[in-house]
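Every protein chain except one is present and positioned as in the full complex.
Up next is subunit A:
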Amino acid sequence: MRQPAMPIRSPFESSIAKPGQGTVVLSLLPPNNPTLTTLTYKYPLKLVPRTGGFVPSPESTSLSDSCPSRPVHLYLLTYGGGLLPGDHIEVSIKLEPRTRMVVTTPQGSTKIFKTDSNSSDNSPNVIKGHRKQMPANPHLSDMSQQSLDVKIGRQSALCYLPDPSVPFQNSRYAQVQTFTVDAAAKGDQRSSLCVLDWVTQGRTSRGENWNFRFWRGRNEVWAVDEKTGKSRLLLRDSVILDDETDDLNDSDESDREDLPPQAPSGLLPLNIIQERTRPHGVVGTLILSGPVFESLGSYLLNQFTSQPRIGSRNWSSSETSSAPESSASTRGDVTWTAARVRAGFVLVKFGAKDFETAKLWLGGLLREEGTVAREFGEEALFCV
């Protein structure tokens, strides 16, 4: 039998088999030249690098013993600006020692679409065909999933300030973001990270108000010792917004309501997610760690503790002498808390009435403090 001829390998062929997967390795080539030694991705994921935009001045850095390398900007995109049911995005990024990376999602929001399994035409205008057909079981298969796995070497830093996730009505989404730092690194050698994760109530213009079925965001930071192979969980932030309509025993949940679609909010009893997020229209978490973000963390803690006391009375007769005004932390309807939890992590949790308010507040704080723009360039703040 004749062997089939070996097909000529396409130079454009991706080395990754599964759709939605992507791999990035950022290395520092001598003398001080950050280079993406690996960059692969497959539809519907798209990873676009941009280098050479911003050069931090040497004296501005908090790492005194070595000049920081230029940050490499990576755009994380999906076709259609979001995820369809059944999409599974899997991004793996490795930052080798002394590199810096900025990751943003320049699409305004990460939309979590819901397609009806029998009529997929009401889905957004995206290229179909490549995406998998949904299997029959609606409970597990129509979940959109995204996993991000970032290994941050010693003295390297990640700045990941993405757009919020906007889950559409009836959508289901689960996201796991894992960040691994070098356990052996101490002091200024430690890895740094700044990670934002936020979710909104949906498309407010269409009256959506936490009407999705399921949204889960889990962020974990692990310390791994390369020599011993031991790993330890440093931080886990996990938020689960579940309307709990998938329970089999529907009978004994008194507070569940079957909301008709497009029901005007406020006139019907709240669904479970609305009840649990009220009065916020967006909730989120900011995680900071490492020497690069040390001053930003302290600044946020300061801002938090200097908020006016709740329930205090202004005994002075004149209104003007009250609490410090127009600082970014008191602007707008943002309820937030900041804490230095273990291992030097600063964890900020916030809730705001809408996306714009949260964006203004967070962008204001980050710009006022200045670390992000100074170390990573203004484009790192693109989404906030």
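What we mean here is this: a residue touches a chain if its C-beta (ideal position, glycine included) is under 8 Å from a C-beta of that chain, and two chains touch if they have at least 3 such contacts; residues count from 1.
Definition applied: contacts and distances are computed from a predicted model.
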Absent chain per UniProt: "RNA polymerase II holoenzyme cyclin-like subunit", "COP9 signalosome complex subunit 1", "LADA_0D00716g1_1" or "Urease accessory protein UreF"? "Urease accessory protein UreF"
Touch as defined at the start, partner being the missing chain; which of A:Arg203, A:Arg218 or A:Arg374 qualifies? A:Arg218
If the missing chain were put back, which residues of subunit A would it touch? 216, 218, 232-242, 244, 247, 249, 252-255, 266, 269-270, 275-280, 283, 285, 304-305, 307-312, 335-343, 347, 349-351
